[in-house]
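Yeah, one chain of the complex is gone here, protein chain that is, but the others are all in their spots.
We just call them A, B and C in the order they show up, numbering each chain from 1.
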Amino acid sequence: MADETVKMEDVDMISRRRAKRWIPFNVALVLPAQLTVMAVVLIPTLIILWLSITDWQPTQGIPWFKAYVVGLDNFRELLHDHRFTAAVLRTLFVVIVCMAAEFVLAMSLALLFLDEWPWRKIAVSAIILPMMVVPVDAANAFFMLFGDRGPINYAISLIIGRSFEFGWLENPNWALLPIMLAEIWQWTPLMFLLILTGLMNLPENQVRAAYVLGASRTKIFFKIMLPLLTPVIIIALLIRGIETFKIFDPVYILTHGGPGSSTETISMFMYDSAFEFFRMGYVAAAGLLVLVVVVSICVALARPLREHHR
Amino acid sequence: MQKIVINALGKSFDTVTALDDVSFGVETGQLFCVLGPTNAGKSTLLKTIAGLYRADRGEIVIDGETVNYLLPHERRVSLLFQNMALFPTLTGFQNIAFPLRTGGLAESEIKEKVGAIARLLKIEQILDRRPATFSGGEQQRVAIGRALVQPGRVLMLDEPLTNLDARLRIELRIEFKKLHKELGQTIIYVTHDQVEAMSLSDRIAILDSGRLHQVGTPNEVYHTPANRFVAEFIGSPPMNLMNAELNKNDSTLYAIGKGFAVPISSRHTALLNASPPRNGIAVGIRPENIEVSGAESPRNPIAADVIWVESLGSKSILSLQVGDALVRAVVKPTDPIQKERRAWIGFPLQAQHILDLGTECFVR
Amino acid sequence: MTSRFAFIGLWLRRAAVIAAMLIGLFPIFWLVSTSFKPYDEWQHWPPVWVSSSPTLQNYRIVFAPQAAQTFAAKQKGSIDYKVSASAWKAFRDSAIISVCATLLSIIFGTLAAYSIVRYRTGGRNYAFQFLMVRMFPPIAVVVPMLVFFSLLRLIDTFPGLILAYTAFTLPFSIWMIRSFIEEVPEELEGAAMIYGMRPLQAFLRVTLPLIRGGVLATALFVFILNWSEFLFALTLTTGGIVTVTLQVANYVSASSGKLYGVQAAMGTISTIPVIIFGYLIQRHLVRGLTFGAIKR
Partner (left out) sequence: MEAKLELKELTKRFGTVGAVSGLSLIAREGEFLSLVGPSGCGKSTTLAMIAGLLQADGGDIVIDKRVVNDLPAQQRGVGLVFQDYAVFTSLSVEANLAFGLEVRGVSRVARKKLVKALAEQLNLTSLLKRRGGSLNMSEMQRVALARVLIVEPKLLLLDEPMSNLDASVRASLRGELRQIQRARGQTVFYVTHDQAEALSMSDRIAVMRGGKLLQIGTPEEIYQRPSNRFVAEFIGDPPINVIACDVRRDGGSIAVDVPGFGNVAVGRGIIDEGRHLIGVRPHDVIVGHASTPGAIQTTVRFIENFGAEHVLHLEYLNELIRATTVPGFAHVGANVYMGFDMTHAHLIEAGTDRIVPIDALSPNAKDRH
């Protein structure tokens, strides 16, 4: 009888252990990912909170944790720093122009690829080639193309019939154009690929139903296909918007923010502040502001993505 | 002896309650059906018993052992999924042999066992092929083979016939019955088709929105349904329910509705007197219990318009308008009443069911 | 139904496609073409489309520092290099970092994705916080990361860069692999579990083989991201480790600016593996990137 009791408890123990272990097992699986992200994002974010209220510069010769606290001075200065506000506005401008251009180009291109025709596969492969080029190399290529003695100027010379040796990248009014063109050139293919795949995978019967009901092709496109494509379009724009907002490589390679600060984006501004002027506290404050804005925008934008993912 | 006991089982996903206080027991060797509409929680129930979902509340007992915290394979049950869930990269043979692989059996033994099952299910010729090449019926048989090759303590089948052709469904229905008889397995069979449930099972549990409405033999749930849901879910066509008011006349209780008045049996009268319904009643009658004739008579006193006839070959179903209620009756395919526009109907007192509209339960 | 969009003239459409292809290919053509041009053709006017005297000089400079010195001497010493190390080291460093970071990212990402899909770990919003990592402008965290890394002595080390790369590619790993896992019915794992496997075993033995194409595509995609990364390489190193992208950016002469031909040569060879991988994953890329919004 005593034996029996012990056994019953054993069973109970096993059950209880299982009952407790059940939840940690799945948590254990996400732990490596979670810790990595925490190490690289969460802890630096905490540090950024501290740095943003100090005037720390590595050149001061004091360790960062002993830096002098200046309170909200950094933020106050940022809001009055025309270079910063200009960089923010310029970045938003780049994001909007690039996304709009990429979307329009990608959508029109994708519509050309709905039919089956010979060489279609090869054409798709050629068109998506730019997105595979290392961004730094792509920027270098555009640097050459837009050089004062580059092929772009030569082409313009041929068209207007006289020598044209314009310094695109040296002109504050025009230098942003090659940067944006490089970005659009490189990333329209991704948008194209996303939209094309979306179009090819639309529920076929809805399109056929509209067709049998007598709708014209334009009508089918705007009334049936486009709304069905919305989730894909949202995701494509979201991905591109986020990545364009961080734009750095082409700016660094093509102009390094210049001439002056005429092509400086947020990332470029912060890079210069940190590694040319060593104002770490100031950069931290700028970084924090950007983080807060980006996170709140993304949380707002994330709703369609999340809803779609139920 | 009870093979499986489910005790106050509860399960939710996020905010959706999939199972709510479900309790029932299955006897050893029984074929037990869980019947309910789409999204009733039937698949969740099976997956919870199998250990693929964790129960939020309640207890699952198999052979007297609480299995709530056991891993799926430790529960030693078999489950045939609605989508078959055959391993697409394995051949038919490998799929069936899968449960044997963990047992450390010799290859020759595995071959023998799989061969025996394949013979039983008549699928020997497709053992070398991959599931992608199987027809619906073949997929289903291989999946059954995998569930049977290493007999678990209970075999659970999740809508095994739903994705098949109507004709194949009729044929395979009886095959399950034969298989059950041959193997003597305890089976829990989930379906949304009341014909399958009625014709196959020893007992039926009717599930809707995660709640059990009734558990009983096919005859019990058919002839003494617990409530409106059961009465309207079981039977094809289902039970007719006609709203009525109670009216006492010369010591006899009558149910009076639009276009009809019927006396109420003494048994029901006693019950109704004991607990008077608050919101009126409905008179329930199975279509096959309705007598239809072309002329008015004491047996067939209620006037009805024939609005519709469905011919099913072996029988015909009349849709009749009585007052504002639609009443269906079953007649022989040769019955001349089908050509008429007006009919007179009546139904025997003992075939009547009385539904309390306040509780939505039958008066018993 | 064969041609849903016959509303633009056929030839017009073909012309548009050809134009798009030409525009897409031209910068790449220019890069490759320049890599074979001798020094005096780099900035020649009118521009040289295809060199009439192609040379491997630029490639030699990329791989052999001695060649660079001879070359500099020949140009009357007017070219002084910021980088004189061979590109081999850059390729090696990039390969070490990219491979390690990719492996870690895929392994961590697969485990996390499995947990999120099959156990609904953390509820509906949990996976989203990983995606937010991708939304952070890396430059915003570079400064505190420098501080943090210097504390751990990770600056200019492989582990430091690998950690940074892993973290910033994890969102893609998790979300892409998650959408691939979701395409495999959970019943398959269920069947494996009922018939004798433990949960993780069922996932690794049943589901993972079915989505290996997708996982491989994700891995190649992450590898491409790592290989092409520039900002972290620029800020978290101090000259000890040189990645491919840094090497490209560093072919700058103090007196005469960028070394077009050398950069083009380096660019061409550094892009080739990416293009090869890119075509290998093209099919899976879209489904992964749209996080399941496009069903097959």
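Definition applied: contacts are C-beta pairs under 8 Å (C-beta built on N, C-alpha and C of every residue); 3 or more make two chains touch, one makes a residue touch a chain.
Quick caveat: nothing in here was measured; it's all calculated off a predicted structure.
When the full complex is examined, the chain removed from view is found to touch A, B. Residue in contact with the omitted chain (choice from B:Asp21, B:Asp193 or B:Asp305): B:Asp193. Among B:Ile4, B:Leu46, B:Val67 or B:Ile234, the one in contact with the hidden chain is B:Ile234. The chain that is not drawn here is touched, among residues B:Arg57, B:Arg76, B:Arg101 or B:Lys177, by B:Lys177. Interface note for the absent chain: among B:Thr15, B:Ser108, B:Ser251 or B:Ser314, the touching residue is B:Ser314. Considering the complete assembly, subunit B touches the hidden chain via residues 37-38, 136, 165-168, 170-171, 173-174, 177-178, 181, 192-195, 198-200, 218-219, 222, 233-238, 286-288, 308, 310-314, 317, 319, 330, 333. By the touch definition given at the top, subunit A reaches the unshown chain through residues 203, 205-206, 208-216, 219, 223-224, 227-228, 230.
Here is the rule we go by: only the chains that are shown with their structure count from here on.
One simple way to say how far apart two chains are is to compare their mean CA positions; for subunit A and subunit C this gives 14 Å. Multi-chain contact residues of subunit C, defined as those touching 2 or more other chains: 124, 199.
None of the residues of subunit A touches two or more other chains. In the complex of the two chains, the subunit A residues touching subunit C come out as 25-27, 29-30, 32-34, 36-37, 39-41, 43-48, 51, 64, 108-109, 111-116, 123, 125-138, 140-145, 147, 149-151, 154, 157, 165, 185, 189-190, 193-194, 197-198, 201, 207-208, 211, 217-218, 220-221, 231-232, 235-236, 239, 242, 245-246, 248-249, 252-253, 266-267, 270-271, 274-275, 280, 283-284, 286-288, 290-291, 294-295, 298, 302, 305-306, 308-310.
Residues 123-124, 185-188, 190-199, 206, 209-210 of subunit C are the ones touching subunit B in the complex. If you check the complex, the residues on subunit C that touch subunit A are 1-8, 13, 16-17, 20-21, 23-28, 30-31, 34, 43-47, 49, 104, 107-109, 111-112, 114-116, 118-119, 121-122, 124-126, 128, 130-145, 147-148, 163-164, 166-168, 170, 174, 199-200, 224, 227-228, 230-231, 234-235, 244-245, 248-249, 258, 260, 263-264, 266-268, 270-271, 274-275, 277-279, 282, 285-287, 289-296.
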